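Yeah, one chain of the complex is gone here, protein chain that is, but the others are all in their spots.
Right after this comes chain A.
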Amino acid sequence: METLYTVLIDPFVQMVEVPDFFLQVLWEGLVSGVLYSLIALGFVLIFKSSRIFNFAQGIMVVFAALSLVGLHSFLVPYVGNEFVAAAIAMPLTLGIMYALAMGVERMVLRPLVGQPDIILFMATIGITMFLIGFGEFVFGGENKVMITEALGIPTGAIEFEPFGGFLLMEEKDVFAVVMAIILVISLLVFLNKSAMGRAIRALGDDHTAALSVGISLSTIWVLVWFIAGVIALATGIVWGARAGVSFALEVIAYKALPVLMLGGLESVSGAIIGGIAIGLLEKVFEIYWGQPLFGGNTETWFAFIFALIVLLFRPQGLFGEKIIERV
């Protein structure tokens, strides 16, 4: 009886009684949800255009953030000014991500065209291992601090007092959410309005048909991997500002996987909505159910189990394309 009470009634009583804390929890969940969405978006773009389940998205986040921080600390002694150094390091990092996209396309994807999905998936894990080794080799394995101030990201906090309570929003979280929204909107505009964006979607719809109307596969793949790299950089900056830049960041890639299950592997809107939903739910579950009942740290598996349950009812995810099977 007491267990039932803690499971079914107590959490909701708390939510209503301490609404400001509930709002705080929701806000935290929203921020991490937005970041999950961003990573999932990188996955979806690559999956849509090339049917590759790109496991390397997580390490690309780390690698982009490391490059930025590494270049910045390398440049500061030469330039003398933090802000100028950041202004130079930023385009250089984008250049590195472009070079990475080119390299992946040339050396990994092109020789593997037409192989089964699982082989390509394994190849991206190979890329992950290579980037881990390369990143540690070049930048060292120790934790680094994201150059938040040099990039002009605000670091203060905003306080609200809803319902006579207390709600704290860190400005860099607000920045993260705003930046994610801008990024997503510009991406959607790019995909829907520009010729290149349409080519990407055409490739996602039908490979052969897209090729036959003259869309260049290799150009699009480089472009898609580059966009994924830009998204990775954005994610790396905002997540690095929250938790520091280290290889532990790679685990957030795993967080994006249930988002993909939930939203569907091909759906851009699914990635966004799924990410926010999972971010919110896992935070709420951890605070109100996980800690009192299971001893906490449920965030590692909650999203997976939740997505699994949803998938049992909709095997292609909430927004995925209907799976039609023929013999």
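Here is the rule we go by: a residue touches a chain if its C-beta (ideal position, glycine included) is under 8 Å from a C-beta of that chain, and two chains touch if they have at least 3 such contacts; residues count from 1.
Here, contacts and distances are computed from a predicted model.
Looking only at the UniProt record of the hidden chain, which name from "Ethanolamine ammonia-lyase small subunit", "Pimeloyl-ACP methyl ester carboxylesterase", "PPM-type phosphatase domain-containing protein" or "Amino acid/amide ABC transporter membrane protein 2, HAAT family" is the right one?
"Amino acid/amide ABC transporter membrane protein 2, HAAT family"
Touch as defined at the start, partner being the missing chain; which of A:Leu26, A:Val79, A:Leu92 or A:Met122 qualifies?
Among A:Leu26, A:Val79, A:Leu92 or A:Met122, only A:Met122 touches the chain that is not shown.
Which of these, A:Gly42, A:Gly70, A:Gly240 or A:Gly317, touches the one chain of the complex that we don't see?
Final answer for the missing-chain contact: A:Gly317.
Given the contact definition stated above, which residue among A:Leu45, A:Leu75, A:Met179 or A:Leu257 touches the chain not shown here?
Residue touching the chain left out of view: A:Leu257.
Touching residues of chain A against the unshown chain: what are they?
Contact residues on chain A toward the absent chain are 53, 107-108, 111-112, 115-119, 121-123, 125-134, 136-137, 141, 254, 257-258, 260-261, 265, 294-295, 297-298, 300-301, 304-305, 307-308, 311-312, 315-317, 323, 325-327.
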